[in-house]
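One protein chain omitted, others in place.
Every chain is named by a letter (A and B) in the order it is written, and numbering of its residues begins at 1.
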Amino acid sequence: MLPDGKHPPCVKMVMSLMPEKLLEMVKVNKHYGGVHALKDFDFELFEGEIHCLVGQNGCGKSTLIKIISGVTKSDEGSQIVMYGKTLGNIRAKHANDAGIKVIYQDLSLFPNLTVAENIAFSLNTEKGIKPVNWDEIYCVAKSTLEKMHVNLELGREVSTLSIADRQLVAIARALATNAKLIIMDEPTSSLTRKEVNVLFSIIRDLNQKGLTVMFVSHKLDEIIEIADRITVMRDGSKIGTFKKEDLNNAKLTEMLSGQSVAYRQDFSKAGDKVILEVDKLSNGSQYKDVSFQLKEGEILGVIGLLGSGRTEVAMSLFGMNKPDSGTIRVNGKQVNFKNNREAVGTGIAYVPEDRLLQGLVIDQNVEDNLSISIIDRICSKIGLVKTKEKRQLTENWIKKLNIKSALPEIPASAMSGGNQQKIVISKWLATEPKILILDQPTNGIDIAAKSAIYDIIRNLVKNGMSIILISDEIPEVYYNCPRAILMHHGRVVKELDCRTLSEDAFEQEVSYGQ
Amino acid sequence: MLFLILAICIVLVSLKQPNFPSFATVQSIAYQIPEMGLLTAAMAVTMLVGGINLSVIASANLSGIVMALIMTKNIAPGTDNIPVVILAVVVGILISVAVGAVNGLIIAHFKIPDMLATLGTQLLFNGVCLAITRGATVSGYPDSFKFIGNSTIGGIPTAMYIFALALLFLAILLKRTPYGSKVYLYGSNKVATMFSGVNDKALIIKTYVISGLFVGLAAVILTSRFNAAAQGYASSYLMLTILIAVLGGVNPNGGYGKVSGIILGVLIFQVVGSGFNILRLDSHLTTAIYGVILLLAVTVRMLRTAK
Partner (left out) sequence: MANKGLKKAFFSSSEFYLLLVDIALVLFLTAFTGGKFIQFTNLRSLVVGYSALGIIAAGVLVVIISGGIDISFMAIATIAQYAMAQYMLRSGGNFVMIILIAVAVGSFLGCINAVLVYYIKAPTLIITLATMSIFDGILLWATKGVKLFGFPDWFATKTAASIVLVPIGFLVVVFLITWYILRFSKMGRKIYAIGGNIEAARRMGVNILKVQLFIYAYVGAIAAIGAIVQCYLIQQVALNDMVGNEMDVIAMVVLGGVALSGGKGNASGTVLGMLLVAILSNGLTLMKVSSYYQDLVIGTVILVSFCLTGWKMQQNSKKASMRGKLEDEQS
């Protein structure tokens, strides 16, 4: 129900008819304190479309969603029109009543409750003291899942479900309350290809039945696959809205970053010695029969479109995810790590995917973060830390990696994303590894820092280090790695030679070569 | 910041009793600081890693009882036997350390939340105390033992030297050893610290063992001062140790807190306590007021970190 009591007209998705404008935003601004998160944002959303919002981390996507769903208010003077009615601002309750539902990246489900109760949870938040009607809950849940053609055990606790299934529960929950618009925030970050296919087919099906979907993502390939129209954002502004046909990966990357990365291939000659050999490594259904070799002095890319399994393999190499079967050999010797300390001792280092949660302790200072992995090594005989050496170490790395504006005593939270990542890399370089594994190292980092990190990596291999670069970004892998392995749904599909393939061919292989 | 509060408190109390800031007062306060300070340090160090230790008092009591039994059973009343006393002290400290190890193991290996684990050990060791003493009080110690808690060396209570040494040790541990760095990082962000190759299990066990060490030292001083040991002594101290730790700037969620803060916290507490004494406040009322102070302390902390 709209604020004025009318019901919005229902429009079937027929291209020849003029679709109803669900939402229009004109010159919307939002300031968070001194930060201008949204700048003169113009935006249109039509009923029945699948619209994708693309942008790097920090571009204002989340702010936009919060404003649309009424969680946050936009600044004065912003004009928002919903179903033809002008509002100064959207209130959360109105948005909810009008059928606007957001599915956050963390899904916001209740892990201790059943599938049925999660889906039908809005029944619990109704007013009145009528007792809980479990039959009604199961009914609503069942019928919603049937609408989606999905089969899930209703009585199962959500904590026991896979992430893909949890996502379906989250969608069902949104649907169960007469959703007209579902906004999904980064829905595919942890899904395998197969799971993404299921998700997309459900979305298309619901869309056919009249549901409007807004998709927020930074994954260019999936956006091009599913979206009708795409809005590109950067630094709080709208770069443009395009139809799917008018875009490709390269154009998107350029728009997102604001500059084209001057990618160039600069492959140093790798040695012949095999420093790491993985043979038929398997772990449950995380990954199966993974085999590859890493030569000394090379950068090996691991790319896998929308695929999980890569991080799990990396963590197994790092001793944090014990595999069921298969072997890992470092310098010819088989290793069986019980924990990551043993991996570090063997010369393996891992820069994790989630910089803020897994890579750094952001509340503590730069020096402590940088030295934590080798702190035991810079002690005197009686066990005291050699503070001078620790300081030297920090300052050396700051200089070496050119971590601007970093001082040993300031908290890591005060640094930019790029500099934070350099600190994480320094931390691991200080352990003098032979093998460095980087997992999505330039995620959410600005262009200049990206280039700097590529330079760092290339210098490292010139000096004999071996690197595994896990990444989603096709150009990043293509231009940095002479060789790359392609993973899909937990398996190594093929090995790609970036020297001989053209970039387009490489892109083809990655996107479709399954 | 804390200095300021301390100064204000001293001024306020002196208003009511002008001869408050005198050597005699300082000396009498100095008798009580070591035990409270050591117990608070025991609590604080577990809070730094984001945990808590609810068994400090029960463990102290247990140590005290065992020490008392060793001494009373082997030293005739009125006589003295220094080697036995030393043995008793060592055993007492070892017991607290062992309790700490048990706590650490339960938390690290069975992944039981610290609150539950230390609640459980509190109950268990209270039970052990009761079982050993059958409710009786063990008292009557030789002079050499009483010396520890009741004498002065150079005008300063002997116990203060122990306290100072212990806290110096803790300060060095936290500031200048790898263990210290790991503690703060772990308390701030467990996940990243584990990813960085830090052995979290070892860290937790070490922390609770250190906590146990401080409990043991406190137990020696407490038992010596009270000249008696029994189950249930000092049970009201538990909340006070948490209060003082929070007052002294320790973040109950982990990652923040310094030895200097602990010292200042204890001082403030003692001054305030003396103030209550001077005002002849009923002890129950002071308990209530301490509760209010604890609430204020956590509120202030919350407001300051929210900035």
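By definition in this document, a residue touches a chain if its C-beta (ideal position, glycine included) is under 8 Å from a C-beta of that chain, and two chains touch if they have at least 3 such contacts.
All values reported here derive from a predicted model rather than from experimental measurement.
The absent chain, not drawn in this view, touches the displayed chains A, B throughout the complex.
Screening B:Leu130, B:Ala164, B:Ala202 or B:Ile278 for touch with the missing chain picks out B:Leu130.
Set against the missing chain, the residues A:Asn124, A:Gln208, A:Gln334 or A:Ser413 yield one that touches it, A:Asn124. Annotation: of A:Thr86, A:Gln105 or A:Ser162, A:Ser162 touches the absent chain (contact as defined above). In the full complex, chain B touches the hidden chain at residues 52, 106, 110-113, 115-117, 119-128, 130-131, 133-135, 239, 242-243, 246, 252-253, 282, 284-292, 294-295, 298-299, 301-302.
In the full complex, chain A contacts the hidden chain through residues 92-93, 96, 104, 108-114, 117, 121-126, 129-132, 134-135, 138, 154-155, 159-162, 164-165, 192, 194-195, 284-286.
Everything that follows uses one rule, which is that only the chains that are shown with their structure count from here on.
Centroid to centroid, with C-alpha atoms defining each point, chain A and chain B lie 46 Å apart.
The touching residues of chain A, counted against chain B in their complex, run 320, 339-341, 344, 350, 352, 357-364, 368-369, 371-373, 375-376, 379, 383-385, 387, 427, 431.
Those residues of chain B whose C-beta lies close enough to touch chain A in the complex are 172, 176-178, 181-182, 184-185, 188-189, 191-199, 255.
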